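Every protein chain of the complex appears in place save one, which is left out.
As written, the chains take the letters A and B, and residue 1 is the first residue of each chain.
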Amino acid sequence: MPISLGELATQFGCELIGDPDVLVGGVASLPNAGPDSLSFLAGAAYKKQLSSTKAAAVILSAGDADESPVAAILHDDPYACYARMAAVICPPPIYKPGVHASAVVASSATVADSAHLAANVVIDERSSVGENVYLGPGTVIGPDCIIGDDCRFIANVTLARSVEIGDRGVFHPGAVIGADGFGNAMTPDGWIKVPQLGGVRIGNDVEIGANTTVDCGALDDTIIEDGVRIDNLCMIGHNVHVGAHTAMAAMVGIAGSTVIGKRCMFAGRGGAVGHITVCDDVTVAAMTFLSKDVTTPGTYAASFPADDARSWSKQLARFRRLGKLIERVTKLEKGGESSSD
Amino acid sequence: MPISLGELATQFGCELIGDPDVLVGGVASLPNAGPDSLSFLAGAAYKKQLSSTKAAAVILSAGDADESPVAAILHDDPYACYARMAAVICPPPIYKPGVHASAVVASSATVADSAHLAANVVIDERSSVGENVYLGPGTVIGPDCIIGDDCRFIANVTLARSVEIGDRGVFHPGAVIGADGFGNAMTPDGWIKVPQLGGVRIGNDVEIGANTTVDCGALDDTIIEDGVRIDNLCMIGHNVHVGAHTAMAAMVGIAGSTVIGKRCMFAGRGGAVGHITVCDDVTVAAMTFLSKDVTTPGTYAASFPADDARSWSKQLARFRRLGKLIERVTKLEKGGESSSD
Partner (left out) sequence: MPISLGELATQFGCELIGDPDVLVGGVASLPNAGPDSLSFLAGAAYKKQLSSTKAAAVILSAGDADESPVAAILHDDPYACYARMAAVICPPPIYKPGVHASAVVASSATVADSAHLAANVVIDERSSVGENVYLGPGTVIGPDCIIGDDCRFIANVTLARSVEIGDRGVFHPGAVIGADGFGNAMTPDGWIKVPQLGGVRIGNDVEIGANTTVDCGALDDTIIEDGVRIDNLCMIGHNVHVGAHTAMAAMVGIAGSTVIGKRCMFAGRGGAVGHITVCDDVTVAAMTFLSKDVTTPGTYAASFPADDARSWSKQLARFRRLGKLIERVTKLEKGGESSSD
């Protein structure tokens, strides 16, 4: 919805250099922005795009204001400011309250009058849906779930059972929360299933990506604290505890019973083995997994970036001869003669 | 459902030390158990929790019985015993037979009278559903599928087509079984699809995790034998054969046409390349993939646990200088003087 630069600046407490009456109706990147779009400059790599932008205005830090060819909105953190303003200019869709004729709501379930249940939504026994919640098409809410206010389930999300969610959560398609944890006991006759009896508790302001799975606990609950962000195709095992404001990029896996601290960040395909404790403020590099407790904040890594395959093949051979190399050095240290390896 | 310690001990042939008339109505971990809960001690790490437990009774091995402050149920394998008793005390939900009004069953499909089809279930042509099967909301059974007795599909499971399943299987939300294998032939005009014409055959007592995919075979069938346990977000490629009682933790991937033996175990994010054969009783460590036939039972690994990122960066540099190091050692062996590297 169109809004004036002046209103935006006032609403978010920013200084505006330019005409406050200009209206913006959209947002765009610096090169693609037109005269009715707001843009932003965050990161030195994009600075070269600034001089030729045709945006109505650019959000940038005070130090860059002089170089803007158009109106400037000043903010110390232009990206965060952009995120907030974009949500005003391009708000998420608003849904009228109501339950689609094809939705199926169990008799013991409760749904707030202000909620919107789209086509083919199913809500099972004893579950409750809070105010202004949007449940997109095909979403299944199993038994004994509690969904707080203002949550959005885009489509085809599944809460298996016993999932409790706070307010303002966003759940993307294919996410599965509250499925049984992987608990099996080996016997002479093969595996027997260990009943998974805990649930999942999710705080406020949590976002869970498409096709991500968060399993229920074996006895106690799996816990995701406030403000956690989890991308697509991640796996949170049973009884994991993820601290507030931790973020996980796609394909991260956290094995059962591991405790992850607050404000941690996992790059794509990172992870952790089960039954460890990771302190606050730990960053894990791409394709790296933590194998033991982490007690010191910082960045952890153990991945090998791709190499030309021929070079890699040679390098692998060298790596495999390490034992031999060590022997050769030991021999040299002892004054031995040439080896033939 | 509440049951007396005496009944439990009798049913599973255990010795009970304590009052047989005490009723338990739930299960809990040692620290959280109250006087109406059964608990268990499995693993030395938990032994320190035993002395203060308030459980009604603890399942433990005879050697630990003296240390239990409460009633004791003796079993050589307390965890397996717990799994069986927990399934009695906290059984899975029972569903009344019936087909929800919103379910859609093709005219040529057959559904046992004792089966329960929840809301929005779809069953396509020529498929059959066995006795006491539970098909949760949104589950889609494509054409030409056969589902044995006592299977449970929690919700939103998809059998694409031509999937045959034995008895007592458990299928978690988002699992996709019988989708086309990845078969493509390169031509000067780009890829052309190789029709995937095989199916999937799954034995008895198999559990498949949330959002896991098991593809149909190209010509012959993909096969999962009895008692296999597969966790979430795993991928079983076309024409893979998984032997009985093999278990795969989350995010494991087995590429096409590979044969995995019986009683193998894959830790999280393990895997195997295509077209290899892996013998029985092979264990694969986390983040490790098998690249060739395995003919000897045992444990296989090839992963690097995370290190402090600065240390890792140095280590990576050292690794990359391995060729140079080998040259230096060779030079030393030949009596060469100092190198400047």
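One rule holds for everything that comes next: a residue touches a chain if its C-beta (ideal position, glycine included) is under 8 Å from a C-beta of that chain, and two chains touch if they have at least 3 such contacts.
Just so we're clear, the structure is a prediction, and the values are computed from it rather than from any experiment.
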item: Listed residues B:150, B:167 or B:215, member touching the removed chain; value: B:215
item: Sole contact to the chain not displayed, among B:49, B:110, B:277 or B:315; value: B:315
item: Which of A:80, A:186 or A:276 contacts the chain that the document leaves out; value: A:80
item: In chain A, positions touching the absent partner; value: 27-29, 32, 77, 79-80, 82-84, 86-87, 90, 92-93, 100, 102, 118-120, 136-138, 154-156, 170, 172-174, 205, 207, 209-211, 226-227, 229, 231-233, 244-245, 247, 249-251, 268-269, 286-287, 303-310, 312-313, 316, 319-320, 322-323, 325-326, 329, 332-335
item: Contact set of chain B toward the excluded chain (per top definition); value: 102, 104, 120, 122, 124, 138, 140, 142-143, 156, 158, 160, 174, 176, 179-180, 182-187, 190-195, 197, 211, 213, 215, 219-220, 233, 235, 237, 251, 253, 255, 271, 273, 283-285, 288-292, 296, 298-304, 314-315, 318-319, 321-322, 325, 328-329, 332, 337-339
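Operating definition for what follows: only the chains that are shown with their structure count from here on.
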item: Separation of mean Cα positions, chain B and chain A [Å, integer]; value: 25
